[in-house]
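For this view, one protein chain was removed and the others were kept in their places.
The letters A and B name the chains in turn, as written, and every chain counts its residues from 1.
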Amino acid sequence: MSSLWEYANPKKFMQTSAWMLPGVSIAAGVCLIVGLVWGFFFTPDDFRQGSTVKIIYLHVPSALMAINAWLMMLVASLIWIVRRHHVSALAARAAAPVGLVMTLIALLTGAIWGQPMWGTYWAWDPRLTSFLILFLFYLGYIALWAAIDNPDTAADLTGVLCLVGSIFALLSRYAVNFWNQGLHQGASLSLDKEENISNVFFFPLLICILGFVLLFVALVLLRTRTEIRSRRLKALLARERLGA
Amino acid sequence: MIALLLRDLRLAIRSGGGFGLGLAFFLILTVLVPFGVGPESQVLGRIAPGILWVGALLACLLSLDRIFALDYEDGSLDLLATAPLPLEGMTAVKALAHWLTTGLPLTLVAPLLGVLLSLPAPGYQWLLITLAVGTPALSFIGAFGAALTVGLKRGGLLLSLLVLPLYVPTLIFGAETLRRGIEGQATTTPLLLLAGITLGAIAILPFAAAAAIRINIR
């Protein structure tokens, strides 16, 4: 019987990911190049924001992936805690630095965008603040992984941290909204809203988002493969110590 | 459980450091702030709620690593884990003991320090209320962080890194309630949310902390 859980077997995962990785990487590269070139050079300037609006092609996708990476880590942690599939724990570990960088990109591009628009690089706006807090959560999660020697202990503890952290991240999001109603514009994308951004910007943005998703998948696959290889090395060394 | 609580309280009082250190830190921080921002009572009065809350939070953070680390080092944690006492109850009692020896004293001295920061008159009762409601959450969240890092050699700094983001909602609602109380605005919503966080932390986090301890000592 073939099932999704088969991919939790490291060997199967290594085979499949080796086969997938080139395709996903190339697709990510193509989408990013097409989306960014289209967005940067072949869309008109916004009548109010001028050309600065074009940073949206980096800002929105990275912000989306910053949150989705955490969600992916949450799901992977749950799978590890419930079913104890090592690949899942390692994928969560692999995703964290990628999510951290995505958060950083979102914060930096936001700052660059904010300067001409709001006249300041940083404001304690709810969304900005939430992302800063998310950044701290990523830091703590990665630091905990790095601090513990035994890989299973580390996977367990970071899993617990991820679950509890998710609850508090949600709480923080709500608390921050309560604390300060900000100047950030509403969501750039939504399905039911009338005043969505116009189609001229929409399609290249969609391609950029797709590009970022593929880039994230490619990086996580690559990093998970590295983690699995390093675990394999550890297992081999342990076996050697037993005198095989 | 009561025996454990009494033991932890007795240890905190006898070993000196744990008990007084947080209070002393709170005092020093409050004394330093006017040197940094200037002596105008208007400015101080405006930032007093935030400073007092941040100060209490940091003072609380200072003694967190003692909750489990000392018991881990001398082997009591292993023995407690095999004792006829649910580990969840053990973590809850230890968090409670931490609150009684840090959060509660901090709450009681905070109004005195409020005087130093020219806290506006209506603020004193709200300072007491918000700290009394909010500091238990700080102890229980902190106990969870301490449980995560108990096996680590230099867990102190990592503990701060893990716990501080978790403190954000408590700090926001605590300081917001206090600010609104001073300005005479409605305080019910943030105060209820603060109480909700505290109750939620007391209800859930001892289980998470116990799970972390089990993982750490195996």
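Simple rule for what comes next: contacts are C-beta pairs under 8 Å (C-beta built on N, C-alpha and C of every residue); 3 or more make two chains touch, one makes a residue touch a chain.
The definition used in the following text is that contacts and distances are computed from a predicted model.
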item	value
Protein name as given in UniProt for the chain not displayed, "OsmC family protein", "Cytochrome c biogenesis ATP-binding export protein CcmA", "Carbon monoxide dehydrogenase medium chain" or "Serine/threonine-protein kinase RsbT"	"Cytochrome c biogenesis ATP-binding export protein CcmA"
Residue among B:81, B:116 or B:195 touching the omitted chain	B:81
Of A:20, A:82, A:146 or A:235, the one touching the omitted chain in the full complex	A:235
Chain B residues that touch the omitted chain in the full complex	2-4, 7, 10-11, 14-15, 71, 74-85, 217-218
Chain A, residues in touch with the chain not shown (by the definition above)	9-11, 86, 150-152, 231-232, 234-236, 238-239, 241-244
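One rule holds for everything that comes next: only the chains that are shown with their structure count from here on.
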item	value
Residues of chain B touching chain A in the complex	141, 144, 148-149, 151-152, 155, 158, 161-162, 164-166, 168-169, 172-173, 176, 189-190, 193, 197, 204-205, 208, 211-212, 215-216, 218
Chain A - residues contacting chain B, complex	133, 136-137, 139-140, 143-144, 147-148, 153, 156-157, 160-161, 163-165, 167-169, 171-172, 174-176, 178-179
